[in-house]
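With one protein chain removed, the remaining protein chains of the complex are shown where they sit.
And then subunit A:
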């Protein structure tokens, strides 16, 4: 699983999908696919990252993404340390860059960062020697989520190009939506975003998507329906009047899904708000929902990313 003729992540970090070229994305997905296969066969590659240190630096709560990176790192044999904001010195007034200097002094090889501020991993990447992986920054990007979504879609539909993908809900605050828009449009899919105007970012169409404010119009003929999480504070912030109104017009239920292609798949990055953005009957329908497979692909994609970013280290070893 080596021998690509070009560096798959030329910057030595994975900070964003925007800027990656289709060959890089395809190479990452191919590698992840092979890890998915190994995982299903119960095989591991525990020597690949042996002696390497991976730090999960999470300034925001996350169970699934952190666990997914942890599992990916362990399957490749890395030493893993989890640092979360509640247990670190960041709460004592230490700045992000002080933290970076500390981690640097510990000879960290791979740094997985989640932060509430857009651009925080990019700032860290300027100051640390480790390869930085953005595990979600503010409302900017969540690159590994987009990769795992793309891999899931590719496995289910055999391709990405020309597929109609509808991303629905709180696009304004969604890093998942941004990364998916960049990735899927680079790979030739036809992107739609669907949501109330107050939750669609300014000039969203210029990202290469078609914007809809009506679920049925937006889901018409879709191959993939990707639901986004609506956070409760959006309602207190006045962007949406109530959860019942939101569910009525923008929540995914069987009736709205009926206008999509008969074999359309339903995705959600989790954690779900059942009865707000998605009806349980849809979320739990094994014929439509691929939410479980998304989680499985998450580990494979993160193994691929760790593999690629550690190649430089292994070459220098």
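A few points about this structure:
The rule we apply is simple: a residue touches a chain if its C-beta (ideal position, glycine included) is under 8 Å from a C-beta of that chain, and two chains touch if they have at least 3 such contacts; residues count from 1.
Throughout what follows, contacts and distances are computed from a predicted model.
For the chain that is left out, the UniProt protein name among "Sulfate transport system permease protein CysT", "Glycogen biosynthesis protein GlgD", "Dihydroorotase" or "NADH-quinone oxidoreductase subunit L" is "Dihydroorotase".
Note that of A:204, A:227 or A:304, the residue touching the chain absent from this view is A:204. Contact with the omitted chain, checked across A:70, A:137 or A:307, is made by A:137. From the options A:20, A:49 or A:120, the residue with contact to the unseen chain in the full assembly is A:120.
Hidden from this view is one chain, which touches subunit A at 18, 95-97, 115, 117-120, 122-123, 137-141, 175, 178, 201-204, 206-207.
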